[in-house]
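What follows is part of the complex, with its chains left where they were.
Order of writing sets the labels: A and B. Residues in every chain begin at 1.
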């Protein structure tokens, strides 16, 4: 029979993403609903080591469902990578009476949680929070949908000026290892070409596509490029390359940058956060540990953290074909 | 062997929804990609009867992926309900060389398409376009995700003033027969209570919930009410009822209305529209007819139109429980 959970700790870790606050709120209120106490841990694992805790009742999370960022703050913790750091963290949790942990973050945060669990047999549940959507076991990570909307809003604005001046724009979006944002926002924004880390389309194809595009009567074009595109050039090198090879083009570059991580979460992300928070807490109550909650095939499911970390969240290759057709 | 499709007609019918233009664009460009001609039919079935057609090449749909409404316009057609009307429509299609039809709309539009198909054996493919998400065979209709974001944006604004004045707001959202918008936007906006057509929670529960809410220290509350809520009172009657029974509350009403149908589509709706448009045209090319394309369990699938019309898009009852927990 599982140990009864009396107090849950919740933290956000790694890069922040829209929906983290909604997830914190959900964890806090689900605890209250089940008459469990809840404490917030500031600045991720670092705050766990420093004992930077705060009791959280249901009213402490009023009016945050729509706020970007994380009220619990996030930080990287070098100290948590050491056994001493984790020992200190565990002592703080025990002292505070915390007997289970909800970790909102990405792969790195889950890895830290798994090690912590293996050392202290401490119940852990993960909620995938990152705009990159690069976590196995969920079709949508918290913040991904919001980031897509932010990106298409930005590119819509860029398109206004691109089409007024008949220009070509290269827009760099987030995604070091995963092309989800580039691929979906690229289709959403009507990009001519999309360059992603998962697929090396080659420079020839890009030139070819731009030439065809001009020939077909398009007067302006947008190319969306993930940070970690496979083509091996950064966006400014790519601009130089294209201008050298297609002198008829005057290329402008826009790097969207950190704003992609912020903003009020979309309805989708808020509902997702609410659902995942409920599932995370109730799974802990049921005695489960070392799982990540996620949404797949329209259902909230559990995936072992180990799989979530090792697995790869593949892009939907059909979308590459859709993108191709859309740029006809 | 299926007849080769040479020219596809596309129309939008019923209430407009964000993403319809993105779907039109997808249909037009998928036709071009496969070297098929495409014509746009204005004002739905009425334009079919009047022969209000326009050739559409890939450049004719430039810069519409992000536009709300429908460039092909929409209308209700009484005449199309008559055999004579449909005969005229068929003659116009034949005259124009159109040999297959993509209908973007809701249940009513699909019913019209099915009858038309049964009379003239004319290939039909449906794309679900309505903000209400009330169509069987797809987890998301075109425009639904956008409408959710519009609603939560509005309620976020209302909450600013509600919490500044410690007031209770009743917000009416669209949904005559389906509570999808109310339920999801209600959770997303942090509503205290959500009233939907699928479930009669009873007036007592509402009063009870509002009383508990005040007791728990909440200083302001939002109740989200679908147009067609089961409780049998409209939003103004509900206000009177609550004020009569809970005199400590000063209730304000906001009816969000038609703006929920408009606006630039979310990234999700644009990508969905692009995918569904490709699938619709390619299914026609493969010789299929009388299906609706949709997205279920993260995959683009076909559902027989007949099922799509007869089936009911159930709300996820687990969300009622999530809503309950979130209003702790």
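To be clear about the criterion, a residue touches a chain if its C-beta (ideal position, glycine included) is under 8 Å from a C-beta of that chain, and two chains touch if they have at least 3 such contacts.
As the structure is a computational prediction, the values presented were derived from the model and not from experiment.
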Copy count for the complete homomeric assembly [2 present here]: 4
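Here, only the chains that are shown with their structure count from here on.
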Roughly how far is chain A from chain B, going centre to centre by Cα mean, in whole Å? 28
List the residues on chain B that touch chain A in their complex, please. 25-26, 29-30, 32-33, 58-59, 62-63, 65-66, 139, 145, 148-149, 151-152, 156, 159, 163, 184-185, 187-190, 216-218, 264, 266-268, 270-271, 274-275, 278, 296-298, 300, 318-319, 321-322, 324-328
